[in-house]
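The complex appears here without one of its protein chains, the remainder shown in place.
Moving on, here comes chain A:
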Amino acid sequence: MANRKGLPKPFLCLALVILYAAAPGGMRSFLQAVSTVTEEAPTPLRVVQMEGLAVLKIIKHCEEFAPALVTGQLLGLDVGSVLEVTNCFPFPIREEDDEADADGANYQLEMMRCLREVNVDNNTIGWYQSCLLGSFQTVELIETFMNYQENIRRCVCIVYDPSRSSQGVLALKALKLTDSFMDLYRNNGLTGEKLREKKLSWVDIFEEIPIKVSNSALVSAFMKELEPESPVTQCDFERLKLSTAPFMERNLEFLIGCMDDLSSEQNKFQYYYRNLSRQQSQQQAWLQKRRQENMARKAAGEEPLPEEDPSNPIFKPVPEPSRLDGYLVTNQISSYCNHINGVAGQNFNRLYLMKALHED
């Protein structure tokens, strides 16, 4: 029977507390040697392959704690252009105190150690989280990604939406940050100029990767036997439900909230531009005055004063607000719009079906 052993790697901890547990000393230097040799560009990630077990565990964990948001760790293998997720384990809900950090790290180490004893690939390849109606694009997500990216070559975030799944859709998404965005973020280059240079718009922040589901032959044999004989499943009931109004209402509410956020972001930018132009005109005025003074002094035969004065507060550069929030809000808005479109499409189908049935 297959014993799948992942590549031994140093243990990893929760994003906010990064520490390296002691891997056996000899292995570590070997790994470092290997990692410096293979410097060629990694093949781009094309598909995320999940095992049915991981899918079920994620669904179970997220649904149990809905509407609270939960997270967990993904374990698996990184093979060529496919990232295989073979197992996962949930994180406990953390309270807001400092000792929880150490506890969380201990929990993670403990789970990884135990899972390794039973031959589960204990290679961290990302994390999963649940979200509410698709509003997962937040700054925390980006920060977590950056933290993970420092340690793991390829990591992915799986987002599950329990509220959309009540519409009969399996709402699993695999996300990753695009490389260009990560470079910019690392160098704090989220200003208008740099973004225009790289032609980076809000669509380019997140990249969605298609998901494949695979199962071992044993478990699929079991499932085939145990499949209920009724031709209609719970899934179908949910898909053919006519009352989607509450779901749409919530979507619209969130959409309205996001539009408010977007307009406040735009106000921020207007304010910034106004300040900038005001500062510019102040600088010009001051420069004029200086030049006049200098001419007067030259006429009087004295040393001209410098044309710049860094200590003057009007020369302090006005900080440009980061465009990141605006981009994230825009992303959220677009995902809400997508949801609304999807559900409206389904509604059309259902309504016409109802009409046909009624006429019969």
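As a working rule, a contact is a pair of C-beta atoms (placed from the backbone, for glycine too) under 8 Å apart; a residue touches a chain by one contact, two chains touch by 3 or more; residues count from 1.
One rule holds in what follows: contacts and distances are computed from a predicted model.
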| item | value |
| --- | --- |
| Name under which UniProt lists the unshown chain, selected from "Sesquipedalian", "Alpha-endosulfine", "Eukaryotic translation initiation factor 3 subunit F" or "Radial spoke head protein 9 homolog" | "Eukaryotic translation initiation factor 3 subunit F" |
| Touching residue (missing chain; options A:Val79, A:Met223 or A:Met295) | A:Met223 |
| In chain A, positions touching the absent partner | 1-4, 51-53, 55-57, 59-61, 63-64, 86-87, 90-93, 107, 110-111, 114, 117-120, 165, 167-170, 172, 192-193, 195-196, 201-202, 210-228, 231-236, 238-240, 248, 252, 255, 259, 262, 266, 269, 273, 276-277, 280, 323, 326, 330, 333-334, 336-337, 340-351, 353-355, 357-358 |
